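Note that one protein chain of the assembly has been removed; the remaining protein chains are unaltered in position.
In order of appearance the chains are A, B and C, and numbering begins at 1 in each one.
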């Protein structure tokens, strides 16, 4: 799924480009909107089921800089769904289609007691439907 | 009380200076360390007493820019303590003593139910000792 | 003018609400899009004219917290235009119309040498058209 994001001053740094850490905000937007488009929200998952989905791993490869006021495309897909982890993959591109960054995040479900757990069956099924 | 802060890339923007919103991070550092120096921590206030101290007002006046790798002095004082609100005042200066920004925050105690409340007597007394 | 903003995890803090400093990001989005809707962009002003518009003052009053995944309305108006300063005013509300925060910023034009200057006549006229 693709969402658009406009780079603000607050995203950039004195090198004139988007700060490298702020791509992780883009990734968050990407996966949140991908889940929402499938009828799932983090808020529901967390409040309704007492599950949180912390990031256990992130990787970013920076290909070309994003600059102030650029309109960026964030493309997100759910690349892997397993009972105890999911993996999202991201592409960030300029409005003209130039690839700026790629990355992935891995998330593991954790219960209210802070222990690693498995996705309940219905949620697992819902996630597998998004996965491709 | 004075604390020192080193400006990182992530604090700056493409204008080459510290992003205006990030001064509110400096203010947070200033008031946290002022309280700590008096033996009080936010964490204790919140966990021990079930009080939170949300900001109800902030003002900043920007006099001169802070730049990457500058070492900044944050001077904080507790300027006013009343049963239902406190006011902190801040000065941000360069290492050489040039004034970069001034500001204040006003905080009001809120209880676990999310209602405005008054500081308990002993905490009020402790805050008044810091106030000058 | 009104723009919408979805609160992400990265905007919130461990108090469960949007971090107070991040409202200044919302204000930036508000004034940028107000100018854009009038055919002006910061990037053009800066690159085309060699002017920057640093913030010299900001104030925020926090009325009620914004929470994760809330959809916020940012309403911005240009409240004052003078040759050497402009003032923007902001209202941040929940999707249901509850007022969450109000604020203003004051900006002063600075030239390439870093000196305070006046807006050129045509830009002043363009800004006055947006002002109401």
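The rule is short, and it goes like this: a contact is a pair of C-beta atoms (placed from the backbone, for glycine too) under 8 Å apart; a residue touches a chain by one contact, two chains touch by 3 or more.
From a predicted model like this one, the values you see are computed outputs, not experimental measurements.
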Name every shown chain in contact with the chain that has been left out of the document. A, B, C
Options A:25, A:49 or A:87, residue touching the unrepresented chain: A:25
Chain B residues touching the omitted chain (full complex): 6, 8-10, 24-25, 28-29, 32, 41-43, 68-69
For chain A, the residues touching the chain missing from this view: 15, 17, 20-25, 28, 52, 54-62, 65
On chain C, what residues meet the omitted chain? 9-10, 12-17, 19, 21, 67-68
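Everything below uses one rule, namely that only the chains that are shown with their structure count from here on.
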Report the chain whose mean Cα position is at the greatest distance from that of chain C. A
Taking the mean of the C-alpha atoms as each chain's centre, how many Å separate chain A from chain C? 27
Set of chain B residues in contact with two or more other chains: 15, 17, 21
